[in-house]
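Right, one structure below, let's go through it.
The other protein chains are all here in position, but one chain of the complex has been omitted.
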Amino acid sequence: MARFRFTHAAIDPAPLRRELADPACGGFAAFEGWVRDHNEGAAVRHLEYQAFEALAVKEGERILEEARTRFGVPRVLCVHRLGDLAIGEVAVWVGASAPHRHEAFLAARYVIDEVKHRLPIWKKEHYQNGDSGWVNCERCAAPDSAAHPHAHR
Amino acid sequence: MARFRFTHAAIDPAPLRRELADPACGGFAAFEGWVRDHNEGAAVRHLEYQAFEALAVKEGERILEEARTRFGVPRVLCVHRLGDLAIGEVAVWVGASAPHRHEAFLAARYVIDEVKHRLPIWKKEHYQNGDSGWVNCERCAAPDSAAHPHAHR
Amino acid sequence: MSARRLTVQYYALLREQAGRREESLESAAATPRELYGELRARYPFTLDPEVLRVAVNAEFAEWSQPLREGDTVVFIPPVAGG
Partner (left out) sequence: MSARRLTVQYYALLREQAGRREESLESAAATPRELYGELRARYPFTLDPEVLRVAVNAEFAEWSQPLREGDTVVFIPPVAGG
């Protein structure tokens, strides 16, 4: 049941939602992360995603299993893009189908939140001005890193 | 800005999500209501949706505008199917794109909840055993209607 | 007590029980509440007004709103919800 996976090709949501079709399900919730043209005030030209795939796939499967168990959602799926992405491209897709909408929404939200925080996936932003940087890393490496607000585990 | 609309043809989510594309948006949340094969223990064969369209479109637009204002979500869209639907078909589609995922999820959830409660849209279930009934109406009309749990406005 | 020409549209269970989608009628009813009472005498409506909402000219209205010549009235059964 390989429900979490990576791809180096563009993500097409249409066949993914068909994987979640289930005549017992009345609600389907999906989330897509899109590449934005800016981040914290800087104009972004394109993005690069890199993952420690061997660990990320295992941890991704654990997240999906947690969502299934916790919310009683029979079908949930997540696909994450790797490599170079242009503005507007889909970086990550999450879908969940469930008997009722409440559980479908909760499961989709849970999966994307956990994926963003737990999976070893890194994002390098390439800016319009020619600079680039690994999101979060550069600030951690800066002298005032003790003051930055995000949590590490 | 006709963002709420009805259709008598099958709903295809692919072109709908493209309507919400926005390079300033990093999160897109969608909900689909699917026709289930059962409801409250009864096996459903197909469904029939009917709407008071003139009022529903106006009220639907109001709901979408509320979502935009309340959650600061630039793009939100809802399409509702009418007529006869088979099991597994999409009855309603909601999509919202926003700078960040939290607002996209909140807006999609708000819209589907309000659509289900405020719009004059009725659903007749046709059961495998040959019976049929307008959901909610039949129970309201029953002698013990005073005891049934759903609220009327 | 002058009669008005009104249009009434029916949906869902009310459409089935009235056996029609729409009709034009002369009525002395001054409000939607009186109109629904008239119609219940004519059709086997099982829905009490307490579970209905009412719309006049495609906007939600009060049951006590005065009806005017040419108004279109819709009684709204409980919606599917869920």
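Labels for the chains are A, B and C, by order of writing; each one numbers its residues from 1.
By definition in this document, contacts are C-beta pairs under 8 Å (C-beta built on N, C-alpha and C of every residue); 3 or more make two chains touch, one makes a residue touch a chain.
Here the structure is a predicted model, which means the values were calculated and not measured.
For the chain that does not appear, the touching partners among the shown chains are A.
Contacts to the hidden chain, counted on chain A, fall at residues 49-52, 54-55, 58-59, 116-124, 134-138, 140-141, 145, 150, 152-153.
The rule we apply is simple: only the chains that are shown with their structure count from here on.
Comparing the CA-atom centres of all chains against that of chain C, the greatest distance is found for A. Here the CA centre of chain A is 26 Å from the CA centre of chain B. Chain contacts: chain C has residues 82 touching two or more partner chains.
Counting partner chains per residue, chain A has residues 26 touching two or more of them.
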